[in-house]
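All protein chains but one are shown in place.
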Amino acid sequence: MRGSPDLATSVVKLVFLARLREALGTSHERFAVAGPTTVGAIRAALIERGGAWSAELANGRAVRVAVNHELATGTTAVAPGDEVAFLPPVTGG
Amino acid sequence: MRGSPDLATSVVKLVFLARLREALGTSHERFAVAGPTTVGAIRAALIERGGAWSAELANGRAVRVAVNHELATGTTAVAPGDEVAFLPPVTGG
Amino acid sequence: MGVRIQEAPFDAQAEADALREGDFDVGAVVTFTGTVRDVNDGDAVGTLTLEHYPGMTEKALEAIVDEARERFDVRRILVIHRVGTLAPGDPIVLVAVTGAHRGEAFDACRFVMDYLKTRAPFWKKERTPSGDRWVDARASDDEAARRWGGDSSADGP
Partner (left out) sequence: MGVRIQEAPFDAQAEADALREGDFDVGAVVTFTGTVRDVNDGDAVGTLTLEHYPGMTEKALEAIVDEARERFDVRRILVIHRVGTLAPGDPIVLVAVTGAHRGEAFDACRFVMDYLKTRAPFWKKERTPSGDRWVDARASDDEAARRWGGDSSADGP
């Protein structure tokens, strides 16, 4: 996180659900972004962390991404202040 | 009905349900038969009575017939002692 | 599993609960409740009187349930059908099905209703402002039953 006064708008909230939360060891984090970006760019940055991050989020893994509670694709735009959630395949009902 | 000692086995019980019962003015009757017969023969005899009988039971009218509680066709055998029911199209549920 | 014909109202939830009681292989419970509408074919309906053919009606319902159990992988099936005089809003019929999975339970419940509508000896008479009238059978019900691909010879000649 940068120390600039527009801190609140220069981060994206990441959320990890269910199996992903357990595998990654965290339920959410504040993720710094330089400006508008995409779901794919954020996912790529997380994969670069290696370990569980690359294992769980690698392309080909059945992970869905939602931006502000709407299902998204890799090219979906993400702006500072948005909430980006990583979801395993759903199993309710 | 004949006065013979085998009275109980020389009649068929006819049953008329719902709209048919009202149109014919009777819910059931004891119908004399000479011996084994068929649904079609009984129906033809009833139609010969004319009036509501011929109007309600005429071939082409949507009437189903059951012998001893099983749906039957015109050629189904009927023996003395059987119960033959005339049913309008069903409308339950 | 069972078939009941009664004048009294039924408690659909208590019946469904009893149906799955102690059966922990059940993952799906589907119920259908048919209720009296206050309008039919454009006319206001005051009351509805349901008549059946004692003896045959029970056998017909049991045959429908047996056929559903043969066609679909379900656990238990219950059918309750009321007779007598009912008012708009009153429940007429309950079909409850339990099963391991939902697809078969939905199919079995719908199958029982479609066959009941065309094969079970019940007749409805409506009281309307213009007098009493017997309800006509619906072509749409025959179509619904035919969609299951059974024989239609039961319609007779």
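In this document, chain identifiers A, B and C correspond to the written order of the chains, with residue numbering beginning at 1 in each.
Going forward, a contact is a pair of C-beta atoms (placed from the backbone, for glycine too) under 8 Å apart; a residue touches a chain by one contact, two chains touch by 3 or more.
Owing to the predicted nature of the structure, the values given are computational and were not obtained by experimental measurement.
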| item | value |
| --- | --- |
| Displayed chains contacting the withheld chain | A, C |
| Absent-chain contact - pick from A:I42, A:L57 or A:A85 | A:A85 |
| Contact with the hidden chain (one of C:G2, C:G84 or C:G103) | C:G103 |
| Where the unshown chain meets chain C, residue by residue | 11-14, 16, 20, 24-39, 88-89, 100, 102-103, 105-106, 109-110, 113, 140, 144 |
| Missing-partner contacts on chain A, residue numbers | 15, 17-19, 22, 62, 64-66, 69-74, 85, 87-93 |
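As a working rule, only the chains that are shown with their structure count from here on.
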| item | value |
| --- | --- |
| Chain pair with the most C-beta contacts | B-C |
| Rounded Å distance between chain B and chain C, as computed from the means of their C-alpha atoms | 27 |
| Length of the line joining the C-alpha centres of chain A and chain B, rounded to whole Å | 76 |
| Intercentroid distance (Cα basis), chain C paired with chain A, Å | 50 |
